[in-house]
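A single protein chain has been removed from this complex, and every other one stays in its place.
Coming up: chain A.
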Amino acid sequence: MLSLQHISKYYQVGGNKNFVINDISLDIDEGEFVSIMGPSGSGKSTLLNIIGMLDEPTDGFHYFVDQAVHQLKEKQRSALYKQYIGFVFQAYHLIDELTVYENIETPLIYQDVKGSERKAMVADMLDRFQIVGKKDLFPAQLSGGQQQLVGIARALIAKPKLLLADEPTGNLNSKQGEEIMELFRKLNKEDGVTIIQVTHSEKNAEYGTRIINLLDGRVESSRTL
């Protein structure tokens, strides 16, 4: 599904190149569930953002569904992104001014999905995540776990092939975390969504099919479960 070849990213600090990602090559196939681990500052989020096209590498080649991302223009890249990728954040990043329903609906609006169709899709998603009763509440009126559910629902509404999650359970207690992980596993198994998650928890990492350990911007180890 995607392939990174000799990807590097560095920041110029003083005269020095400060490598955050240092020559990483990585292939991920469709249907995989990858967990990325590593100490704080090792470049996990940066890597995930590069994969999700929110950030650009300084060097290297990036292929996504057989397209050379590093050669695409901004517009084409975001079209590709829109079509294939959903993002989940540790801090949820819901829009405070919109209700649960509207938050979930927003990506569809940006993809010019028709109103009636949107309604059906959102209703479906609300149903699936069992948050129908909360649809008219604002984010501030939800618990952290509920907010993250909405965040995931929003990431999934446009039926992405690839779900990227940066510490999706980082702000949740372990029970809420487990529920999210179960949900991810189900998505991966039943719907065939490729998932890449960043996590600090060994236990959550084990939900995946492969665990990649980063250290100082390099892949330290990679093991398939």
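Quick note on the criterion: contacts are C-beta pairs under 8 Å (C-beta built on N, C-alpha and C of every residue); 3 or more make two chains touch, one makes a residue touch a chain; residues count from 1.
The definition used in the following text is that contacts and distances are computed from a predicted model.
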Check: Absent chain per UniProt: "Rubredoxin", "Glycolate oxidase iron-sulfur subunit", "Peptidase family M48" or "ABC transporter permease"?
Finding: "ABC transporter permease"
Notebook entry, point to check: Which residue, A:93, A:128, A:159 or A:203, contacts the hidden chain when the whole complex is considered?
Noted result: A:93
Check: From the list A:43, A:57, A:107 or A:208, which touches the chain that is not on show?
Finding: A:107
Item checked: Absent chain, residues of chain A that touch it -> 49, 54-55, 75, 78, 81-82, 87, 89, 91, 93-98, 102, 105-107, 109-112, 154, 158
